[in-house]
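All remarks here apply to the structure that follows.
With one protein chain held back, the other chains of the complex are shown just where they sit.
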Amino acid sequence: MASSTLRTAGLGMQFQGLTALADIDLAVPAGQIHGVIGPNGAGKTTLFNCVTGFYRPTTGELWLDDQRIDGLAPHQVSGLGVSRTFQNIRLFSTMTSIENVLVGYHLQAGGRTTAGRVRRPTGNRLRDGLGELATAPRSVAASLAEIAGSVFRTPSVRRAEAEAVARARELLATLGLAGRENVVARNLPYGDQRRLEIARALATSPGVLLLDEPTAGMNPQESLSMVGLIRRVRDELGTTIVLIEHQMRVVMGVCEYITVLDYGRKIAEGTAAEVQRDTRVIEAYLGTRAVSGGGHGAA
Amino acid sequence: MRVRGHRSRIYLAFVAIVAMAAVFAAACGGDDDDGGSTAGFSDAGYKTAGLDKARVVTIDSGAAIKIGISSALSGDVKGLGVPIADSAEVAGDGVTIKGFKIEWVREDDLCTPEGGPAAADRLIKAKIVAAVGPICSGGTRASLAAFDKEGITHISPSATSGDLTSPTRAEGPYVTFFRVPVLNADEAAAQAKFIRETLKLKKAFVVNDTDDYGKDLAASFQTSFKAQGGEIVGTPEGYEKKTTDFKAIITKIKAAKPDVVYLAGFYAEATPFLQQLRADPDTKALVFMGGDGVKNDELLTGAKDAAEGAYLALPGGQGSQFAAYKSKYAAKYKGDAETVTFGAEAYDAATAILKALEKVAVEKSGKLEIDLKKLNEEIKKSNFEGASGVIKFESNGNRAGAIVRFFQVKGGKYVELPAK
Amino acid sequence: MTPLFLASTEVWLDQLVNGLTTGSIYALIALGYTMVYGVLQLINFAHGEVFMLGSFAGYGTLVALGGNDLSGGMVAVALILAFLAAGGASLGTAVAVERVAYRPLRNAPRLAPLISAIGVSVLLSHLVDDGFLNGGAKFYPQIFPDGDIELGPLQVTYLQLFLMGSSLAMMGVLYWIVQQTKTGRAIRAVAESRDNAALMGVNVNRTIVVTFALGAVLAGFAGVLYGLFFSSIRGSMGFLPGVKAFTAAVLGGIGSIPGAVVGGYFLGLTETVGRELLNEIPGVNLPNQWKDVIAFALLVLVLIFRPTGIFGQKESKRA
Partner (left out) sequence: MPSPAARWKDARAASWDRLPSAARPLAWLILSLVVLFIPFFDDVWMRMFFLVALYVTLGIGLNVVVGLAGLLDLGFVAFFALGAYLVAIFDSPVSPAVNGTVNYWVLLPAAVGVGALFGVLLGLPVLPLRGDYLAIVTLGFGEIVRILLLNMDNITRGSSGLYELEKPAVAGYRVDAVSEFYVMIVIAAFVAWFATARLRDSRVGRAWEAIREDEDVAAAMGINTVKYKLMAFATGASIGALGGAINAPFIDFVAPQSFTLQVSINVLALVIIGGMGSTQGVIAGALILVGVPEVLQFEETANLLEKLGWLRDGMNTAIDGLNGLSPMNLAKLPPADEWGEKLALYRFIVFGALLVAIMIVRPTGLFPSRRREMEFAQTSDAELPAGGTV
């Protein structure tokens, strides 16, 4: 499956005068497991929100392979192959496991319409608006076709649906959720919910997968199996993985390269060993907590 | 959470264009062409009603003759509808037809297009032989066909919209529909004449409610007033029912500097309108003219001093039977019939039905036979002096001969002005 | 010299005063919407009926004290009593409605309390209309002293001055309560986060009731002002001002107290001055009945440019 590189250049994000991120340069090569660490409020989740299009960065650029993605809407970013999980699990809680995953398959099941290059907004509202108007007829036709296909359940729709269901089941099985397909998400045990969220993210066939504290709230044993899972995903699918993590054991165990943020700035990067030796990192952490004290994240 | 929005902003331009187009279309809005033909009932019309031949209804001995009343018995227009229904009923007090009692069947038409035919169907199901109502033009329009289909003649005491008796169908007016009130156009013409000739005023400002009645009346008034050499100043301003804030309209009136302000609407809105008009020093003394919807005792009690000096037109005269109606109404409902809008008309509508019944009902071996065709013919031939003057119908079901009386509020009372 | 505008100065100034008076009433009602929304995220659809019942209580008091025969100093006494009665009646209604129709639904799906609120609204308005008034209207006694003040071309009646002045005063008092008192702090804490407020020892249920009560008292006062000024009252009178006030609250940014006030005046002015402005465009001549179209169109436009209203905060991150 896909594997993409992710690059940021001078990325900055400000909220009404508050600087949440400043001047972040990041380069994640294809297939790497990349850790982002830092004390609470360092801007890690903000970084994820910028990458996935939830926030529009105030300065800087974002690149996915050779496509610039800052300024794109979240669904467009997702369509290009960036997927994510959330710090506090955000499943579609009244939908069943398989339905959650099928939502992830949304684009695949309907033909990937945003694949390839996506027009970035130029910042000129008039031109962007006209550009959107120009694509409107095609979009309307596609929507109509989609509605008609669903209502009349055409053979192609049936086939796509059956295929999506089959693949969703496979994916759930891969993540150890076989047999839980029809359990409503909110009724799953905590660890399963985490895994389901990853399954849902993987269903979008991402080239880059962003995991926001995947082991938060887990006991050491569960964390260990999560580490194994993350590594397996990368090894088997080749997916580039960026993860935010508080548990140093996890970070050191799985991340091949680490970026350290503090107060919205990058203060260090390197391999686990390099970062651990960095005085600025130790300072940043000692200010708030001990390096090895990890703990259970900030729930 | 997301910072987006260009999509909606470009849309703005689009919305603006659509909105402007809509405003433009409305601003160039033409007048209604409610002219309507004056064609009378046709044979084809009798055929659709099944009244081209005898259509006999039999009443068992001991049973009552049922007459329907379709009126607004709940909701916003209840204040108008219930007294109308009461007024119709008192006409039958003590009346028996060949020994058969009269039973009134009331149904609520809510004064809406949906309620009209539903009430008509319920009345027909209850086996009525004729009906008074519906009371509103919209409800009447929607129920014309329902009554017609069953050959049930109905007389509206209050539906004044011009085109009810000139539908576009090839068969011409519905032969089963008659009405007692003076039409809006006749009332408006009399008002225009009164302003021009009696008050000798030239410039009028028009305010109307946006409902059927108000719009129709206001449009007729403008036509008549201009035809009589008057001038309409400013743009006619409309308001929706239950409006209470007339300040913006009064500002426009002040700017237009009319001699008289003409209001086509109902007392519920006319009361706050007058109060706000009189509260403004610039319009304190402006001449006010209202129509039948405004002339109501509620106006006097509600507006008090603000109503002083207001001129009001009331279509329909007071016939010799008014005293009888008034005493019966007072006895049964403890109210003053003078204050009931369209009360006399309702009384007369019911009387017309009763008189016709008396003529066509035939007793046969203890049962009573009523031919709906003959009943319809007798109603058409009505000619008697009722509570609202002489009741006669034109060839299309409208009332013949329009009398409009004028009143002025003096000392908290309506004082009738002598006819010229 | 050709005048700059088609409408005369008098018209503009008149419309300005008209807009401010209507706007005052919108603002007073809007405060109740915005405060309840702040603490409960509930559109209190019955708020218009709370306003209506306040107006009727004021009416009843004035009539009981002599109605149109009141004069001199008695007018002032009667007015004060009418305001108290209105505030009390509205407060009682709002608290009862909260207890009966909203509190049992505190944790229900979002739309359930909305429907319950609509139910209360229909119930109360028809109870008055069908149950007591038989579809008619009542008219406030005209007891306020006549007369006006002229400021150059601007003419303001005593009643208009009183209406605008007293509304401003009431809003000032409310602002003081919310900003300076312990109760106000509790309200703000609950609005911020019900759970956190509870953790910090705020009695959430009591605070919610107080919020309803404050909004209701303002609505009751607005009801009396409305009656005095516009005269005609009926069971269904709360609906349109209610919708308008809610629009005003959304315009200002729902949940924001200054937003509700500014939204109220803004909407009032839009309906009068705004229409006059549009009529300055050649070929456009919109009569009075278009004012609601203008008001709602404005709402749409404002929300397109500022999706959270004039004073609304940027949507905070949901976590």
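Observations
A, B and C label the chains in the order they appear, each numbered from 1.
The rule is simple: contacts are C-beta pairs under 8 Å (C-beta built on N, C-alpha and C of every residue); 3 or more make two chains touch, one makes a residue touch a chain.
In this text the structure is predicted, and so the values were computed from the model without any measurement.
The hidden chain, counted over the whole complex, makes contact with A, B, C.
Interface note for the absent chain: among B:K47, B:K98 or B:R169, the touching residue is B:R169. Here one chain is not drawn; of A:A2, A:A73, A:L224 or A:I267, the residue touching it is A:A73.
Of the listed positions C:A64, C:V100, C:I149 or C:I281, the one in contact with the omitted chain in the full complex is C:V100. For chain C, the residues in touch with the chain missing from this view are 37, 41, 43, 100-101, 104-105, 108-109, 111-116, 118-124, 126-127, 130-131, 243, 246-247, 250, 254, 289-290, 292-293, 295-297, 299-300, 303-304, 307-309, 315, 318. As for the chain not pictured, it touches chain A at residues 52-54, 73-75, 78-79, 83-84, 86, 90-95, 98-99, 102-104, 106-107, 109-110, 114, 139-140, 143, 146-147, 149-153, 157, 160-161, 164-165, 169, 178-179, 181-184, 186-189, 200-201, 203-204.
Although one chain is not drawn, its touching partners on chain B can still be listed: residues 1-2, 4-5, 7-8, 11-12, 15, 18, 22, 25-26, 28-34, 73-75, 107-108, 112-114, 117-118, 121-122, 124-126, 138, 141-142, 145, 161, 163, 167-169, 210-212, 215-216, 238, 240.
Here is the rule we go by: only the chains that are shown with their structure count from here on.
Of all chains, the one whose Cα centroid sits at the greatest distance from that of chain B is A. Core chain by CA centroid proximity to the global CA centroid: C.
Separating the centre of chain B from that of chain C, both taken as means of CA atoms, is a distance of 36 Å. Per the touch definition, chain C reaches chain B in the complex via residues 7-8, 10-11, 14-15, 18, 21-22, 68, 129-130, 134-139, 142, 146, 148, 155, 157, 159, 226, 230-232, 234, 236-237, 240, 271-272, 275, 278, 283-291, 297, 300-301, 304-305, 307, 315-318.
Every residue of chain B that touches chain C in the complex is listed here, in rising order: 1, 5, 8-9, 11-12, 15, 19, 23-24, 26-27, 74-82, 210, 235-240, 242, 244-245, 247-249, 251-252, 254-255, 268-269, 271-272, 275-276, 279-282, 298, 301-306.
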